[in-house]
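Notes follow the structure.
All protein chains of the complex are present and in place, except for one that has been dropped.
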Amino acid sequence: MVDTQHDPRALWEAALDGARTRDGNFTTLSGTPLKPLYTPEDAEVDYAEDLGYPGQFPYTRGVHPTMYRGRLWTMRQFAGFGTAAQTNERFRYLLNHGQTGLSTAFDFPTLMGYDSDDELSVGEVGKVGVAISSLADMQTLFDQIPLDQVSTSMTINGPAPVMLAFYIACGERQGVPAEKLRGTVQNDILKEYQAQHAWLVPPEPALRMITDVMGHCAERAPHFNTISISGYHIREAGSTAAQELAFTLANGMDYVRRGIEAGMDVDTFAPRLSFFFDSHLDFFEEISKFRAARRIWARKMRDTFGAKNPKSWMLRFHTQTAGVSLTAQQPENNIVRTAIEALAAVLGGTQSLHTNSMDETLSLPTEKAVKIALRTQQIIAEEHEVAHVADPLAGSYFVEAETNRLEAEAEAYFEEIERRGGVVPCIEAGYIQKEIHRSAVQYQRAIESGSKKVVGVNTYTEGEGSPEIDLHKIDPGVEREQRERLATLRSERDGAAVTRELEAVREACGNGDNLLERFIAAAHADCTLGEICAVLREAFGKYKEPKIL
Amino acid sequence: MDRKIRVLIAKPGLDGHDRGAKTVATVLRDAGMEVIYSGLHQTPEMIAEAALQEDVDVVGLSILSGAHMSLFPRVRAALEERGMNDVLLTGGGIIPEDDMQALEGDGYSKLFGPGTPTDSIVGWIKNTMAERWEKEGASDA
Partner (left out) sequence: MGSEGTHTAAAGGPLRTPAELAEGVRGGNRRALSRLISWAENDQPGFAEALGAFYGDVGRAWRIGVTGPPGAGKSTLVNELALALRQDERDLDVGILAVDPSSPFTGGALLGDRIRMDELTADPKVYIRSMASRKSHGGMARAGVDACDVMDAFGIDRIMIETVGVGQAEYDVMAACDTVIVVMCPGAGDGIQAMKAGILEVADVLVVNKSDRPGADRLYDDLVEAVHVRDGRATADDGWTVPVVRAAAGRGEGADDVLTAVAAHRERLEQLGLANVRNQKRTAQVRRIVEEALERRVFAQADMNAAIAAQLAEGHTAYAVADSLLGEVTVSLSAQVTKLSPDAKP
């Protein structure tokens, strides 16, 4: 019998009952109701089973024993625009200012597998990223940047295997063998069908190309991450944190399954799978999400897939602060949002981090804006004393409760996806896309009704008028310059070699040979990205998305 | 007469980020409009052709690819080629203010930047169409 006069909890609850509360929803960003207080009863954890030590199964507390004492996270700012030469300049600027890894943004034609001079590329060349149509362009991109001395991430999906081939061939031309290459190629096609929509061919042939990449790199480029299994795009498309977690890991498990079905030993390719998450506005939910991700993945890899190598159990991830949290109104506020989101990623144990620039709702970032974004990470690392202790929020009743909750919600989704036949059938039926769309619409309604506040947009607004900041402008001559480069390339290269290599690609599509190897040979023969992708589209067909609305 | 406002929502060009387009389509449906969603990777000609076949009152484009200065005018031109000078052309995405103003040159194109409440879009379409239908009714009388 609880003595309500003296039991502290009962007293506190009674006090709550009587008290005024301010207006507002007390939920996570994803809409999950939050308690006013979390106590030990809310955080059911067995330290050894559920938390453990950094660098040990289940890795909830981090994938490395020393975490940031051993080495800080990589500060890896996404960059790319215009021509390879222009991006090369920005790369070198960032490296000179203390960036520790490169991350390449490509333009839409490149992302969709079209050359800069394709008629579908008109108006889009160099606008949201760098235009790379050939090995020559790739060489220019890394001019004065030795590939054995940097780690490079390439954010591309549909044509990723071809771009990776260009990178490997570029290394070869620099005299750097593939074994020395470090970096990541995003190459996560499942989330493309679900969220970002930059696909090249339908799912089955796309997944075959991915297993070809996994197989080739396991032997020849063992330090290169072959997939960055991404939740960022799923989140940015409107999903909740639980959905981001669930769909990302479900995709990851699908890749693992396919690697095994392709005849590979899970431990040969799993260590090179990496992840990429969003760090959104809800500070505690995000930290909990990162911890849940590590724990779930470790358990699945060891217990479901039977991986033996601890490296196969470790979920290593890159984080980007949430683009959708930025506002066009009062853009300087975005610096604050990004800083807090970056902090969440650090407290969540990310291996590498990109911080958004304040002007990105309006255009690609200016040099000044991207420098502030970089400095944000540096200040967090150097000034706020948060990188000395691994997994500092462990043991918080709130954070452990949230970690458990997110894990449980993810498991529910895994079951549902299984019930519906797996990831690809869910994509074809539009299930995942519809879940994401529904969350997106809910969020929009919450903002419009005012129940979700956004400073500068529906609260603390400052009226109409364009923000007074300088914006990055793309040089209009880029498209013309690329056309000229391509014209020169096409006229100077060995046409017979091009035809021969493209034919070899076509054959490999049909006979199951490793496509990445064929792409590397084609790259050396100066076949363009568009030419190779055209062969793939012809051989494998074009993908058409299902009806979602 | 059970007249509905018919809207075509399309994404021209290569960009596949359709959260905004789908959200706006849903909101317009919730506001009682008939929304034809033609999806991704549309060329200006495909958009204009669909607009003609569907006899839409409004075409809404979502462009986050930075290619708006090329794509908007091309869609406008393709519509005019087909005699569809009256169609309201609107849209949004990642478009800086001065580009928006440049594109809004003529009276019937209006663009909505990031953070605009979808109510504004609904309101603009409904008011413009109401005025237009009133004029039509008056001239038929």
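Going in written order, the chains are labelled A and B, and every chain counts its residues from 1.
Definition applied: a contact is a pair of C-beta atoms (placed from the backbone, for glycine too) under 8 Å apart; a residue touches a chain by one contact, two chains touch by 3 or more.
Quick caveat, the model's predicted, so the values are computed rather than measured.
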Displayed chains contacted by the hidden chain, counting the whole assembly: A, B
Selected from B:A31, B:M69 or B:A102 as touching the chain missing from the view: B:A31
Touch residues of subunit B, complete complex, unshown partner: 1-4, 6, 25-26, 28-39, 41-42, 45-46, 49-50, 52-55, 81-84
Contact set of subunit A toward the excluded chain (per top definition): 428-429, 544-549
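In this text, only the chains that are shown with their structure count from here on.
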Rounded Å distance between subunit A and subunit B, as computed from the means of their C-alpha atoms: 32
Complex contacts: residues of subunit A adjacent to subunit B: 108-109, 111-112, 114, 120-124, 127-128, 192, 196-199, 236-238, 324, 327-329, 361-364, 437, 440-441, 444, 447-448, 454, 456-458, 466-467, 471, 474, 545, 548-549
Complex contact set, residues of subunit B against subunit A: 13-19, 22-23, 25-27, 37, 39-40, 43, 64-67, 69-71, 74, 94, 96-98, 113-115, 117-119
